[in-house]
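A single protein chain has been omitted from the complex, and every remaining protein chain is retained in its original position.
Our next item is chain A:
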Amino acid sequence: MAESLRSRAYHGVRAYLLIVGMWVRSTMAYRTSFLIMTVGNFAATGLDFVVIALMFSHVGTLGGFTLPEVAFLYGTTSTAFGLADLILGSMDRVGRRVRDGTMDTLLVRPVPILAQVAADRFALRRLGRISQGLLLLVWSLVRLDIDWTVDRVLLVPVMLLSGGAIFGAVFVAGGAFQFWANDASEVQNSFTYGGNTLLQYPPTVFGREVLRGVTFVIPLAFVNWLPALHILRRDNPLGLPGQVGFAAPLVALGCCLLAGLLWRRGLRSYRSTGS
């Protein structure tokens, strides 16, 4: 069983890279267009931060957080979300594929469906979001006066990867959900794009119910809020200990497993009902 799981994963990743490679080549056939699209993506996603910066021209702090601190939150979630969006951003097309019947054409090919759906129309321009996120993250790290200990240094790459995995799990779970509710892609967007926007702001500006929801129900708080609170030496608004941020990789793993199971259930349901 473990063997077949590993071989399935290998075949899935191989197929994913094959399809992605082809899309990248076809994108690169029009280099100028690609550059314009990427710059456009960079600018459009960067507007979010312009809004935040404008707010800070009127107030000194937001929920007790300074501009560089908010930039740190913004940079971490944008990078994590950008990773997931780059790799799995096509998952919102599952519902449409079920509706128009093109899901069937994927099912007759000898490669995992998840890989085919995820790699479909791979959009390299989404690097724009990642680069603006990284840029602001670096800027905030330069401006912030953080007492860097080993665990805090380690926590930065860990939170980016775990965050990407958590968002990725939400993408996959949302895709799976569309097997039952074909029009659910907007619901999915509210958790992915909406979640990303939420995490760009300090947790202290939101109500406790929102914080509880994103900590215990859909654990988006582990993407950046909880690890960042530890790095920035802030108290957890829910009274949780600072070390809870280190649970991010475990939470991410759990989310991925759950999303994988949900995907299998969704696909199985599709194959028994055909709709």
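We adopt the following convention: a contact is a pair of C-beta atoms (placed from the backbone, for glycine too) under 8 Å apart; a residue touches a chain by one contact, two chains touch by 3 or more; residues count from 1.
One rule holds for everything that comes next: contacts and distances are computed from a predicted model.
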Choosing from "Probable hydrogen dehydrogenase", "Putative ABC transporter ATP-binding subunit", "Molybdopterin-dependent oxidoreductase" or "Sulfite reductase [NADPH] flavoprotein alpha-component", the absent chain's UniProt record names it "Putative ABC transporter ATP-binding subunit"
Residue touching the undisplayed chain, where the options are A:Arg121, A:Arg212, A:Arg233 or A:Arg264:
A:Arg121
Only one of A:Val13, A:Met28, A:Ala44 or A:Leu107 touches the unshown chain, namely A:Leu107
Note that chain A touches the absent chain at residues 15, 18-19, 22, 25-26, 100-102, 104-105, 107-112, 121, 268, 271-274
